[in-house]
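Structure provided below as structure tokens; questions to follow.
Every protein chain of the complex appears in place save one, which is left out.
By letter and in written order, the chains are A and B; residue numbering begins at 1 in each of them.
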Amino acid sequence: MSARTVIPFGPQHPVLPEPVQLRLTLEEERVVEAIPAIGYVHRGIEKAAELNEWVQNVFLVERICGICSFLHALCYCQGIETLLGVEPPPRARYLRVVWGELHRLHSHHLWLGLLADSFGFESLFMQFWRNREMIMDLLEMTAGNRVIVSTCTVGGTRRDIAQEQASEILRTLDKVQNELDKLLPVISNDYTVRSRTVGKGVLPKDKAIRLGAVGPVLRASGVAQDVRMIGYAAYGELGFTPVVEQAGDAHARLLVRMKETYQAIDLIRQALAHMPEGEIITRVRGNPRGRTISRVEQPRGEVVYYLAGNGTRNLERLRVRTPTFANVPALVQMLPGCELADVPVLVLSIDPCISCTER
Amino acid sequence: MPNMLSNILGNIFARPATRAYPAVRRPPFSGARGHIVFDTKSCGFCGACSRRCPSAAIVINRTDKTLTFDPFRCIICEACVEVCPRKSIAVDSQYRAPAYVKTVEVHTLPAPPEEAPRAAG
Partner (left out) sequence: MTTGEQPTSALRPATIVPPAQAPARIENLERIPLADLLPRVRAMAAQGARLVTLTCVDMGGAFEVLYHFDLDLQLQHFSAQIPAGDKLPSITSEYLCAFLVENEIADLFGLQVEGLPVDYHNRLMLTEDSSDRPLLRER
């Protein structure tokens, strides 16, 4: 029995772009316990959403997260549409898929780069982030802004994708896929990547479910669960099977996200090919009444909105459960037994988004 | 490492992926949301934009006919553009330059032309 040391990992740490703390209890180099501490950037968005009008909240919930902002707006708008009993037009549902998958694509690129950076693979990091710029340009071209696209609104979308923009998207996606083809062998076979991820932070299937893990973390543990399977927006009409890996380690989570970038490209192509002509927005009248649950698959996993309206311009309650909030307990269970040097990789392997977590 | 080798060699001889920004600027996309511009000539000071603005960046004084706009609060969501009944608000695709000091813009009704002096009372 060696002496125990407590090391505060974070809130400021080179691999963490956002503040979160893990209090790690170590026996020599080995982690025996990890206690998370969040709350450094809590912004009270759930409260602010009760004070704002429900139409304005679309812009508020987009700012919960800077990476999956469109999907927050989508989840909120779908919830409000249920409360109001409106159905967005078919074209809007396909446009939502395009923007949603562009967001997934750039989010996964961001994460793949950050993971490479966490074990010091700088050139791989640069490659992914260079690729990501092409996708950011697509977002700026179609929506007018790189990150907070603000294209989703209650009843439909606020912008349309013109024919020439659609062909530009397809051209750029070919380039992105071409670059990804060069990086896929690095991700799956490279010695450096494998030695830092294979067998690290194994999360067995039953444990992943019991710990409430969501998204790529859950799918890397062999659970074929993706909220897109319930067929919101136009996903029910597009060919789609969730990406699943069986190993449950950090490398499996890496592979899931890498394959999901290809899946996102494929879904955008499908959505653009099958996009019907027509209106992009339904007229909305009235105020939301009743309550509902809305779910959307974000790059990091399932996001859950609980919305309650009372027939006024303000919502009674808006509750947001973001994917990272659900994955933190899984992370805490992954860490005991690993080496201190592997902690950064494991923390990143759940793709933590702290601003999401704290709202 | 061998997997990345061709990539690295290619990058040595390739042009940089970045731009020498202040010197070389990419023209903005046509629909880019750069900043908000007001046309007070056609503005009716009805206050629709100020009620809809999610970040409370617009304050309208209906008696003085002034519109105070805080560009540092503005999130360029275009909600005011869509809600304006007289289409007096537009989005410019050029981004605003960064600033050291936060300022607000005060827009008033333009002075009436000289040949048509305002009637007394």
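Annotations
Definition applied: a contact is a pair of C-beta atoms (placed from the backbone, for glycine too) under 8 Å apart; a residue touches a chain by one contact, two chains touch by 3 or more.
Just so it is clear, the structure is predicted and the values come from calculations on it, not from any experiment.
Although one chain is not drawn, the whole complex shows that of A:203, A:227, A:275 or A:343 it is A:227 that touches it. From the options A:284, A:338 or A:356, the residue with contact to the chain not on display is A:284.
When the whole complex is considered, the residue among A:4, A:42 or A:274 that touches the unshown chain is A:42.
As for the chain not pictured, it touches chain A at residues 35-39, 42, 44, 46-47, 55, 82-87, 89, 153-156, 158, 206, 209-212, 225, 227, 229-230, 279, 281-293, 295, 302, 304, 306, 308-309, 311, 313, 316-317, 319, 321, 325-326, 328-330, 333, 358.
The criterion applied here is as follows: only the chains that are shown with their structure count from here on.
Centres computed as Cα averages put chain A at a distance of 29 Å from chain B. Those residues of chain A that touch chain B in the shared complex are 52, 55-57, 59-60, 63, 123-124, 127, 130, 133, 140-145, 148, 150, 158-159, 182-183, 185-186, 189-192. Partner chain A is touched in their complex by these residues of chain B: 1, 3-4, 6-8, 11, 17, 29, 31-33, 52-55, 75-79, 82, 91, 93.
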